[in-house]
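Below: one structure, written as structure tokens.
Removed from the display is one protein chain of the complex; every other protein chain stays in position.
Entry: chain A
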Amino acid sequence: MIKVEHLSKSFGQNEVLSDISIDIEKGEVVSVIGPSGSGKSTFLRCINLLEKPTDGVITVAGQDLTAKKTNVTKARETIGMVFQHFYLFPHLTVLENLTYAPIKVKKLTKQDAQEKGRELLKRVGLSDKEDAYPNSLSGGQKQRVAIARALAMEPELMLFDEPTSALDPEMVKEVLDVMKDLAHSGMTMLVVTHEMGFAREVADRVLFLDQGLLVEQGEPEAFFSAPKTERAKAFLDKIL
């Protein structure tokens, strides 16, 4: 599903990602963890080319995104992204947030898009909010709408960048529940998270980044109970 080969990214002189290679299969749920500034967000953002890699090849669903002739805008349709701060469109209602891209980009009819949108709102438990504006929603509700908005494009892959970090503690669960549901439905997911519980419970694999290097990866159970590297050990000691 995703193939990352020798990915490097520098901002000026600052090398943020160094030579990362990884394969992620269809339906796999992968958690990315690591200290602040280790390059987790940058790694995620390289996968839908929000950041342009300095070096390396990224293939998603069989398409080489880094090739010159690739239409990146088109390719992004198959990659959903959920941000820490939601970034809902404030001037559109909840339902319009969900239908905008399908209508504009996928050329769905308004009716089809709305039908699909309502289905998704039901799925994230917000059917009663379709006419509300984002500013009237709680953080947890916003994030569920953001997830539904990304799903409305029927992506093959979902990227999450710390989707619960901006939420009040009591709202974390409702969002994680939606993500778990999504994981169980077979969606391929790449999740940067500080929620070790989620990583442990839901992820098929954990990637540990530190200072731009993919230091360690493995099954959650093995990784959390017996990390192989000193750096991962030190990191886990600090947070668990």
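Everything that follows uses one rule, which is that a contact is a pair of C-beta atoms (placed from the backbone, for glycine too) under 8 Å apart; a residue touches a chain by one contact, two chains touch by 3 or more; residues count from 1.
The rule is simple: contacts and distances are computed from a predicted model.
Of "MBL fold metallo-hydrolase", "L-arginine ABC transporter membrane protein", "Phenol hydroxylase" or "ABC transmembrane type-1 domain-containing protein", only "L-arginine ABC transporter membrane protein" is the UniProt protein name of the chain excluded from the display.
Only one residue from A:77, A:119, A:181 or A:204 touches the chain missing from this view: A:77. The residue touching the chain not shown here, chosen from A:26, A:104 or A:173, is A:104. Considering the complete assembly, chain A touches the hidden chain via residues 48, 50, 73-77, 79-81, 83, 85, 87-91, 100-101, 104-105, 133, 135, 149-150, 153.
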